[in-house]
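Note that one protein chain is taken out, while the other chains of the complex remain in position.
After this line comes chain A, so read on.
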Amino acid sequence: MTTMTARERTIQEQFSLRMDEGELLNCMRCGFCLPSCPTYIETGFDESQSPRGRIALMKAVHDGLIAPDEEVERSLNLCLGCRACEPVCPAGVNYGHLLEEARDIFADHNEFKPATKAIRKTVFEGLFPHQNRMEHAVTLLGIYQRSGLQKTARKLGFMKLFPDSMQAMERALPAVPKRSDMKKRGRSFTALAEKKATVAFFSGCLMDTMFLGTNNATVKLLQKAGCDIVIPDGQNCCGALHGHSGEKDGAKELAKRNIDAFEQTNADYIITNAGGCGAFLIDYDHLLKDDPDYSERAKAFTAKIKDITQILFELNFHERVGLNVNPQVITYQDSCHLRNVMHTHIAPRVLMQSITGAEYREMDNADSCCGSAGIYNIVESDMSMQILDHKMDKAKATNAHTIVTANPGCLLQMKLGIEREGLSESVRAVHIVDLLLEACDEFPL
């Protein structure tokens, strides 16, 4: 045993109580995860920044071998949560579950600085759980962009007051839709081809505001693929942001509301177009495993989750609909959670390779995180930008005109990367759904 402060002792007790010992023991320390871990590589092979090291730290705290001090917390915080270590783990350790539980314990006992506390409260309680407030917030951004305020702010050099990454981010944000457009969108749609399935669309919080265009494109593609679509009212943010930031209770509440909303639809599948959301939705059965009212319902819910690319692929969309774009080189950056948690990485590639005019070039390390990782690029800006710069080197090596992604966070990060590299004239980043709609617009059914 080791000497601990009162706070450390409480956290240590919580680790003993709450961390899944069987799962911790499941890691046999073979190290097969090391080469897949972006932070292990970016820190110059620091074991404390590797999955094996982090699990060893969690276990040591659980066993009372070391104190849950700042350095342990730092190691957990610097993890991207990309979960690239999971598919390569022969022992099948659920690293993501361990990480979330450990972060939740730390968050429960954290004395955040007042400013951080205010931000967390606004984000986790005030904003994301309420779709109408999300609409308001994003609308404000739209007013900023459209009113000329953005231009003025840039002219005055106002953005120079912010760190480099924030400045580039401000430039990288997409032009957001008007609130009236957000309100106008319908709730049910019928198939435009021979009917193959009935699907419910998880429209997401950020996707349904800042990326409304992508959501609309998703609906159109599903229609063309032969789906009747319903967008159930009462759905809300998936809770991923909460879950990954140690706000598990908030995440559970959101999950329950979503299960309530989707249960009534009786759809064959629940479709998402954001890998980050999809991966969290598909984990609801774990999140709610101890909830007597919801554990079984969560299983039924998660069994239906599918990414848009997966269903298009399964419904043979790419062979039934002609896809064509202007000649260009395209490349793909995997969404970590889509790949590592939802195990969807073949479908998007097959779809892209079916587009006439597009020459698909696989990027080196496309399966490795871009550094976006939820709010990681804001809270761990330095590491995020280091990862992004290395990612952009790989992207540039493909000479692609178009970098395709499958998740809003990755999309923004790619846009940010393009801005940082000064490539915004020659390279674009798009969501795969937007590219596919662009490619099939030429061939109306």
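Brief remarks on what is shown
The rule is simple: a residue touches a chain if its C-beta (ideal position, glycine included) is under 8 Å from a C-beta of that chain, and two chains touch if they have at least 3 such contacts; residues count from 1.
Throughout what follows, contacts and distances are computed from a predicted model.
Matching "Glycolate oxidase subunit GlcD", "ABC transporter ATP-binding protein", "Inner membrane protein YgaZ" or "Protocatechuate 3,4-dioxygenase beta subunit" against the UniProt entry of the left-out chain gives the name "Glycolate oxidase subunit GlcD".
Across the entire complex, the residue among A:Thr39, A:Ser75, A:Gln131 or A:Thr402 in touch with the chain not shown is A:Ser75. Think of the hidden chain as still there; on chain A it touches residues 2, 22, 25-26, 28-32, 34-35, 44-48, 50, 52-53, 56-57, 60, 65-67, 69, 71-72, 75, 89-92.
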